[in-house]
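Just one protein chain is left out here, and the rest sit where they should.
Letters A, B and C name the chains as they come in the text, with residue numbers starting at 1 for each one.
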Amino acid sequence: MNTFGTLFRLTTFGESHGAAIGGVVDGCPAGIALDLDFIKAELDRRRPGQSRLTTARKEGDRVEILSGVFEGQTTGQPIGFIVRNENQHSNDYDDLRDVFRPSHADYTYYMKYGVRDHRGGGRSSARETISRVVGGAIAKLCLRQQGIGIKAWTQQVGNIACDRDWSRLDLSLIETNAVRCPDPEVAQQMEDLILQVKGEGDTIGGIIAAVITGCPVGLGEPAFGKLHAQLGAAMLSINAAKGFEYGEGFAGVAQRGSEQNDILTPAGWLSNHSGGIQGGISNGQPIPFRVAFKPVATLLRPQQTIDIHGNVVTIHPRGRHDPCVLPRAVPIVEAMAAMVILDNFLQHTARTSKI
Amino acid sequence: MNTFGTLFRLTTFGESHGAAIGGVVDGCPAGIALDLDFIKAELDRRRPGQSRLTTARKEGDRVEILSGVFEGQTTGQPIGFIVRNENQHSNDYDDLRDVFRPSHADYTYYMKYGVRDHRGGGRSSARETISRVVGGAIAKLCLRQQGIGIKAWTQQVGNIACDRDWSRLDLSLIETNAVRCPDPEVAQQMEDLILQVKGEGDTIGGIIAAVITGCPVGLGEPAFGKLHAQLGAAMLSINAAKGFEYGEGFAGVAQRGSEQNDILTPAGWLSNHSGGIQGGISNGQPIPFRVAFKPVATLLRPQQTIDIHGNVVTIHPRGRHDPCVLPRAVPIVEAMAAMVILDNFLQHTARTSKI
Amino acid sequence: MNTFGTLFRLTTFGESHGAAIGGVVDGCPAGIALDLDFIKAELDRRRPGQSRLTTARKEGDRVEILSGVFEGQTTGQPIGFIVRNENQHSNDYDDLRDVFRPSHADYTYYMKYGVRDHRGGGRSSARETISRVVGGAIAKLCLRQQGIGIKAWTQQVGNIACDRDWSRLDLSLIETNAVRCPDPEVAQQMEDLILQVKGEGDTIGGIIAAVITGCPVGLGEPAFGKLHAQLGAAMLSINAAKGFEYGEGFAGVAQRGSEQNDILTPAGWLSNHSGGIQGGISNGQPIPFRVAFKPVATLLRPQQTIDIHGNVVTIHPRGRHDPCVLPRAVPIVEAMAAMVILDNFLQHTARTSKI
Partner (left out) sequence: MNTFGTLFRLTTFGESHGAAIGGVVDGCPAGIALDLDFIKAELDRRRPGQSRLTTARKEGDRVEILSGVFEGQTTGQPIGFIVRNENQHSNDYDDLRDVFRPSHADYTYYMKYGVRDHRGGGRSSARETISRVVGGAIAKLCLRQQGIGIKAWTQQVGNIACDRDWSRLDLSLIETNAVRCPDPEVAQQMEDLILQVKGEGDTIGGIIAAVITGCPVGLGEPAFGKLHAQLGAAMLSINAAKGFEYGEGFAGVAQRGSEQNDILTPAGWLSNHSGGIQGGISNGQPIPFRVAFKPVATLLRPQQTIDIHGNVVTIHPRGRHDPCVLPRAVPIVEAMAAMVILDNFLQHTARTSKI
């Protein structure tokens, strides 16, 4: 299933070393000024080679919008786009043609489809997320007009965490460091850890935190369409994601109801333990959530595995890979959240249609 | 959105104090012996009044199958079913007619729809999960023929946790105690805590763990249809769920790639840090996951809030409510997982159709 | 697939001789006064036994609304409903248990599912359309508030046709005769023909015409969601439907563009050859369409066929059957159209959401 959403829908295609990555945004409202510089800036945040923390691959990642825009404005028609794959070193993968890299999707794709594009992980490569960032950027341009904002940051790398509540952080500092953590001191520690791990040819996981602000009351649907269920599905569909929580999340299970209930007063809510969603529907308060990412599977050290014939082989990866996906996953988390919120905004408009 | 699934689909309806809870299972394979006793037994696991840990409400929860079954076998046609609501004390809710109970869905439903059935939470009541248990029971009957099993249990209540890996637990003990924890000693501590909390008129959260065994290689889809994204959406759609993780989950973010990679050998996998899913597709290993549940919002003590006119009011709940949803949520977690796995099994069959 | 629609969705279940026919309406706007008498009246129009033209079966077809309504108003939650099957003569079908009736769905259902409920056609029975009439009645109640009207009538039975353009007919006469034709003289001829055919133990087909009035500009979507494509799919999903056309339809193919183009002037359109839809989107003019129905397959005379073992058998139907479905199909056509229009009204609201 390569389509996401109900009324605002993103369909994506493309492999890591194929001709292009691309997608179709369907259901974008008409009359939105499509700020290409903004889309480009969002892609740059996801791009490899931004800092010494990320892979040295140089990918221009220039997006070409093919449709759905006329004289700078969206027309309500599907927005097709592509990003050509360039600067590929497909030969880096020749040795891996018949090999199942440990903890990659090689084995499962091969077993499911009987055929796979082995170069750079093919469809399972995180390069697919380029399309999500484009879709998310378009969604952000729509949400901006409603004053809805989405901010994500690297909250934890390995054991180094920035534990303060988001409301006590200066989120304007997120983009001031390579690791995208709003606490400069913690950011420095995270960077040190990533470089150390990189030096060991190893990788490390982490947690991205995010908050949606300005979300109106009423987004989300009963039963299966709860807003946080949609957000969770969106986040868990990102490569390497292993967990999702919102509000007090896992930590909150140890609390009593009397500690967690949010009291409503004539002046508004006294707290936000609910995380901005009650009964699956937004209540107008900020929506904080967190996404856990495992350490990436590609190590720059030898690993043993088997090939498709069942032979034991040792792999020596030569590709250019990130020791930690967190910094580059920040814009992807934002993009997925933006699409979920816009989709639900449109659905909510229909649900409350005056008929 | 009250429909769940792609090829195996459950549509649900019904409010807590309306005429009936019910649903439609569409896409169930034909020729399955529909074991009504099994469905009844699953509903009994969800039923209130099973023990002193749960509300004293006595709900028969008798399911009536209305279609899709002929001479005991499914026909491939939609299976309509209802469970009549009985033994309701709707008057218990008269005082709450215009009141927004703290951390319930009262405020968000009212703001979204402009009208709500205030009795027992209406559509937002967990009584809606009856339909999920029926759908899940039907899915389990299908999966059973493939040797696919799903077991869930209460892993944590408040701070009392049963932390051992599932492979070291005797899951046959789950149903031997009221709290549904496979470790009898921990179960006893959980029960004590729940009764203590109940005595205080308070509530407590917890974590349900689960494992899917016997799942074949290949279930799940690339990009947005990753198997764990579907599982996550399913779990997060359950009332009071605040988080989902699978495999090493949140804890795993602190590890290195070299610690988490699963090595494949001619004799099989050497570990299962991936949690049975790689690239969104099952790899044939067990799939362990966890779901966080907040403490329920209804306290048996006075709470302050406002009504729809903005007046401050104090509520004194008189309904019959659980101090902890965990024991009764166990079969619901299993039901949602069963539907996800069956749906993906059917999709996988189509994907690998010989054409 | 037993669900119809995108935002306003009807899911149906039930077999002819099972416990009940029913369904779930999801996505109905909140705050609509649910006029049960109107729903009942719509069902009465579909009911058998209304006149000597239709089967003598007496089916009360009393609908029970199970959810989604509170104090007479819709709440925005799913509306579950059932109609119990009564007065069944299931024994009439005992002889047909293993027999494939000619031109029925017996053979195809059996071959597809390997099992079937043979009683009265099971799921393939037109009794399934009860749920459509309920869903359509609810949709009509919504559309009524917008001044959108839908009228259908029997335009042709066998070779007896009422060929005048709808604008020259007095549609208030439709319900004044048993055949539901607004031209009383033609209606009489149709009735005579149906009774003659009935007397011969045979059946006859016909055409239902319909017109949607008051439809605002803008309903429908580009490419695959064209309004007439959705209407066509809706109509063709009705039992025994063999064709759909709108505007000038099949007859219009012989015309020149210069004859068919509708000219727009400051005072409005000069003609409506387009049938109220241009580029798949409504243009504010009335939408006339027609649906062809074949003669029903059940004859009250012996027919030869084979059974599931391949043996030749002769069947002597004893059930109570209509010689012509047209009169009772009129409300079904209206119901399907109402659901399509409402669904598109809601989608259109989202599409033109001010963001």
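As a convention for this text, a contact is a pair of C-beta atoms (placed from the backbone, for glycine too) under 8 Å apart; a residue touches a chain by one contact, two chains touch by 3 or more.
In this text the structure is predicted, and so the values were computed from the model without any measurement.
Checked against the full complex, the candidates C:30, C:65, C:137 or C:204 give a single residue touching the omitted chain, namely C:204.
Interface note: of C:27, C:80, C:295 or C:331, the residue touching the hidden chain in the full complex is C:295. Only one residue in the set A:64, A:86, A:175 or A:192 touches the chain that does not appear here, and it is A:64. Taking the complete complex into account, residues 1-4, 6, 12, 100, 102-105, 107-109, 111-114, 123-124, 128, 156, 158-159, 197, 200, 202-207, 217-218, 220-226, 228-230, 232-234, 236-237, 242-250, 252-266, 273-275, 277-283, 292-299, 301, 303-306, 310-312, 348, 351-352 of chain C touch the chain not shown. With the whole complex as reference, residues 7, 27, 29-30, 32, 76-78, 142-143, 145-146, 222-223, 342, 345-347, 349-353, 355 of chain B touch the missing chain. On the side of chain A, the interface with the absent chain consists of residues 1-3, 9, 11-15, 18-24, 26, 30-31, 64-68, 70, 73-80, 82, 112-117, 122-123, using the contact rule stated above.
By our rule, only the chains that are shown with their structure count from here on.
With centres defined as mean CA coordinates, chain C is found 38 Å away from chain B.
Centroid to centroid, with C-alpha atoms defining each point, chain A and chain B lie 27 Å apart.
With each centre defined as the average position of its C-alpha atoms, the distance from chain A to chain C rounds to 46 Å. The multi-chain contact residues of chain A, meaning those touching 2 or more other chains, are 222-223, 351-352.
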